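Only one protein chain is missing from this complex, and each of the others stays in its spot.
Order as written gives the chain letters A, B and C; numbering starts at 1 within each chain.
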Amino acid sequence: MSPALLYTGSGIILFSIGLHALLVHRHLLRKILAANIMGSGVFMVFIAMGVHGDSGVADPVPQAMVLTGIVVSLCFTAVAIVLAVRLNKLTGCTTLAVDEESSID
Amino acid sequence: MSDLILPAILLSSLLPGLIIFTLPEESVRLRTTLNLGGAVVKLLLVALLFFHVAKREYTELRLPLLPDMELVLRADALSLLFLILSAFLWFLTTIYAIGYLEDSPNRSRFFGFFSLCVSATTGIALAGDMVTFVIFYEALTISTYPLVIHRGTPAALHAGRIYLAYTLGGGVVLFIATVWLRAIAGPLDFSPDGVVASLDPALHGSLTIIFALLILSLGVKAALVPLHIWLPSAMIAPAPVSALLHAVAVVKAGAFGIIRVIHDIFGIGFSAELNLLFPLALMAAFTIIYGSIRALSQNDLKRRLAFSTVSQVSYILLGVAMATPLATIGGLVHLVHQGVMKITLFFCAGNLAETLGIHKIDEMDGVGRRMPWTMAAFTVAALGMIGLPPLAGFISKWYLGLGGLAAGQPWVIIVLIGSTLLNASYFLPVLHRIWFVPSRQDWPSSTLRDGRETTWALLIPPLITAMLVVMLGVLAHSVGSALYWVELIATREYGP
Amino acid sequence: MSPAIVLLLIPLLPLLTACALTIAPLRRIVLFSAPLAAVPGLVTALLPEAGAPVVIPWLVIGTHLGVDDTGRIFLLLTALLWLAAGLYAVGYTKNSPQQVRFWIFFLLCMSGNLGLTLALDMISFYVFFTLMNFAAYGLIIHDATPFALRAGRIYLWLVIIGEVLLFAALLLAAWITESMLLSDVAGGLANADAMPLILGLLLVALGIKMGVIPLHFWLPLAHPAAPLPASAVLSGAMIKAGLLGLLRLFPLGTATLPGWSATLIGLGLLMAFFGILMGLLQNQPKTLLAYSSISQIGFPLIAVGLGLAAPQQWHLLAPVVGFYALHHGLSKGALFLGVGMAGQLNTPTLMRYVTFGGLLLPALTLAGAPLTSGALAKTGLKSFLAQSPILDESLLAILLGLAAVGTTLLMGRLLILLWQQAGSSTQAITKSMWSGLSLLFAAVILVGIYPEMLTSSAPGISVKWFDALWPVAGGALLALLGRYSLRNCVTNLRVGDVDVLLEALLRRLGEIAAATKLPPLPQLPRAARWQNLPLLLLLRDTEQQLRQLSVAGVIFILLLLALLLL
Partner (left out) sequence: MTELIVQQQWFLWMTLLPLGAAVAAFLAPRQAHWIGLVTALLLPLCALAAIAAATLSETQTITAGNWPTPLGIALRSDGLALVMLAVTALVGFIISCYALGYFPVRGHHQSRARYFWPLWLFLWGGCNALFISGDLFNLYVTLELVTLASVALIALEGGKAALAAALRYLFISLLGSLAYLLGVGILYGTYATVDIILLGDMLAATRLNHAAMSLMIAGLVLKSALFPLHFWLPQAHTMAPAPVSAVLSALVVKCAYVILLRLWFEVFPALDTIAIGHLLGLLGSIAIIWGSLMALRQERLKLLIAYSTVAQIGYLFLVFPLAHTETMASAWIGGVLLMMAHACGKAAMFMVAGTIHHTAGSDRISRLAGAGGPIGVLVVVFTLAAGTIIGLPPSGGFFAKWLFINAALVSGQWWYLPIILSGTLLAAAYIARVLGWAFLDVKRSSYPVIPWMMKWPPLVLSIIALLFGLIAYEPVQLALSGAPVSSPVLVEFGP
């Protein structure tokens, strides 16, 4: 088992766990965390993809991409947390259980 | 210069329409100026075009839409026939509508859509290929809808729904058929020999289906039974709309489209070769009789007139479907004649409704004494509809009958006779009521200063059209009459 | 003035006069001078060189007008009768509340009737024929009594049927002969396959106007219903329009058609006797006169029948037919106008005898007494009886004689009826009425004594006194006998005709139709709110489900799997 494969495998497993958590958990914070875990999984796959052949030299491009990805993910997490906190302040809920259709006007 | 005539004719109603939308309700004078100005300018431009076309100088304008697809505007003799009719009747209807809608709400909206409607009709007349035709045809569908529901009553909205369901249903079928035909036959420019005759005989099956689809979809607007349901219910619209709807715009657009398809897309020879015309003739004949029979039992004046339209428009189709020069003359000339006669009838019906509040036929007892001029116009037009000589309707029937004989289909005469009898039996009792039955109501006497029966704006248009009904018949063989022009078209179509 | 304008003026002047009537300020003057609208026609008819054919190509679809020999005699009759009736009407309608309406229809009708005598092509004939027929409706129902309205309804129906059949016949004829000229029809039809159809259509269409049995039943209703001047022209002139159509359109002089000949002769005889019989049973003078018209129009029909049997003789026979039409028209017109004067019979003055004499003259003329135009016409007819494909010449002559007896009897009954009912007449009599009547009297006398003066086409026939006298004498004798022996038997008869039968039939049909009418279909209840249609509710619920993130996630995973597998 090459490290690349290990990374790829665990990346995909992380992605799946995150996906499951994102869908199943109702608490917003858990959802945010789940999304982050999914992102980490994808990044791990990227890192693994940077290995070309046996040269042992890591391809810098995926690393650059991952760095960019982490920044994006950070932004998202920040925005999500702000929104979640704001929602919690307004409704007292920590979930998305708002019937939106009836609450306009 | 002459290239610009065609777009100018379109814009002469489109631009005033768009400006009118933005006008506030109170600016009556500006709106009236725009309306009438547009109508007059259009009339002048059409007259100019007439001289061009009469000299066989055809103008054409092409505008690319997509690669290999163009918007083609072209004025040939047939376009001009429809164009003159619509431009002239629009002018009269505008005058009439200004009088009719005096002091009613939402006039900017009304006149805006009214102008759009006429622009679309103009576009239909000037369309030089099938794509352009479809574009303006659908534009007409949608610009008429707000006019149908203009009153805003639940009944009007209901009628509007029916109208939209039928016409848009027809519209999408037309759309498919056109795309299909385009995919089979390439560019669909209207040309006297048609564009599909030279195609592989293996495609004749598809062509037959396409023809049926085209006729059925255009038949919705032309009110072929059983696709006519929308027309009587659309009667709920204000009188100027009904007048235009019946006489010029919508039903005529359908009939005109069928003429275009038969003459300029499939070609008469080819349509006859594929035996496509006989079923159409049968449908038209059935519609003629059915419409008249239904008209018999209507008590609402406008509904009776509507069923009469259902019946009369099919004369045009019958003539075209006979595919002989004489029948074509009869059909095409009825396009004009029916328009002038029917618009007169609707103007008069509108006058009754607007001035005296009469909508039903059994309220019309003795109304001839109260509104003699209006009712005289009504009488002339109704007699014309029956086909009494020398009025316009007779000329159409005569040529249709001769054409039917020439086509070896003498049953057409029986249809004409039956229709005449039925027309007589739904119009003559009305005329009897108007003139010979003593009035049972005491109508408000005229409030106008000189004791006129109604305002000039409401009175002049029907009188002019009634005069036309007489003149189109009496002067049928004069230069410039509809018959004269149609004979020119037929000679070009069939060769001398 | 160009000939075209002169000819056009004949029908146009009445039309213009009618138009002028709609303008209120002109009304008084126009009403007074309206009868003069017939004068151009009269002048044209009397000037032998006037009325050369003209072509007006721009009018309708090419108009041919002109006065030929046949046309001239009809034009003369028509113009004269309309002038007289018009003069009469000026006085007759003086106090009528619907005076203007009457005159408009009167003038329209006049225009049509004058025009159709000028028409040399199908379209203009049809145009004027139609104008006359429809305008006459306005005259018939003028009084708006239930009787008049019923008469008008029946009349209108028959007119419309006649119109469309004539339309079909003309259409077929135009198609076959490829010409619009009436003069080409006779020749063009001779060998056509469709000739029987066309002739049949024509016979029905024109027969309605002429009162050919069984299409005659509107006549005894409409003629009495109309005001007197209108009855006079209806019975005198308009009825002849059908005859003129027959003369113009039947292949007379070009084809030998024994079958058609026999039919027409048979019909003519039937009409002659049927009219007399039915007339005798009436007790309304105007109805009686209407039946008399049916009877009288049978004779020219017989003449036309004879012409169909012997085309080579037609050029001799045609003037006889024309003369007969003229003679009958004038006398019948005079009688109808005279009916209005019946009140004078009750006055103790000299007028009583003048009036009676005045009525007696056209009555005798109609009966065919010697020295009158009636004798001339009948003698003319009799000289062609040998051509008949049915019945023997002598038998026919006897039949005609019997018909003349009957006519005299009928006229006798008319005079007796007028005398009896003179007391109940309330008609005010004016000078213009007298002038109209006098004009007709003069014409009747002139035509009898000096036919060549009024018409260049009168036949030069010498009347055998005995042949003319015995039927009149016999008839008069019978009338006098009947006056005293049957005076109480026939006074209260009310005899229905085909119309009663037809109406009963229609009523029955209507009842059957009403009985078989299906009950209305039950209306489906409209969905109260279409938004609550089950399908849409289902959609809404599904949409709610989809909105849950877990459901959406599952769908996402399923979609991913599907994409991977495809």
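Rule of thumb we're sticking to: a residue touches a chain if its C-beta (ideal position, glycine included) is under 8 Å from a C-beta of that chain, and two chains touch if they have at least 3 such contacts.
As the structure is a computational prediction, the values presented were derived from the model and not from experiment.
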- Note on the structure: Contacts of the unshown chain among the visible ones are A, B, C
- Can you work out which residue in B:4, B:172 or B:296 touches the chain that's missing from view? B:172
- Residues on chain B that touch the omitted chain in the whole complex? 18, 21-22, 25, 63-69, 71, 105-106, 108-109, 112, 134-136, 138-139, 141-142, 145-146, 149-154, 156-157, 160-161, 164-165, 168-169, 172-173, 175-176, 179-180, 182-184, 186, 200
- Query: In the whole complex, what residues of chain C lie against the chain that is missing from view?
  - Reply: 531, 535-536, 539-540, 543, 546-547, 549, 552-553, 555-556, 559-560, 562-564, 566
- Task: Spell out, residue by residue, where the missing chain touches chain A.
- Result: 8, 12, 15, 19, 22, 28, 31, 35, 38-39, 41-42, 45-46, 48-49, 52, 59, 61-62, 65, 68-69, 72, 75-76, 79-80, 83-84, 86-87, 90-91, 96, 98, 100-101, 103-105
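The rule is short, and it goes like this: only the chains that are shown with their structure count from here on.
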- Taking the mean of all protein C-alpha atoms as the centre, the chain whose own C-alpha mean lies closest is B
- Task: Please report how many Å separate the Cα centroid of chain A from that of chain B, as a whole number.
- Result: 66
- Between chain B and chain C, what's the gap in Å when you average each chain's C-alpha atoms? 37
- Among chain A residues, those touching two or more other chains are none
- Item | Touching two or more other chains - residue numbers and ranges from chain B | none
- Message: Applying the document's contact rule, which stretches of chain B touch chain C when the two form their complex?
- Response: 372, 376, 383, 387-390, 395, 397-398, 401-402, 405-406, 410, 413, 416-417, 420-421, 424-425, 428, 435-436, 438, 473-479, 483
- Query: If you look only at chain A, which of its residues touch chain C in the complex?
  - Reply: 19, 22-24, 96
- Query: Can you name the residues of chain C that touch chain A in the complex?
  - Reply: 549-550, 552-554, 557
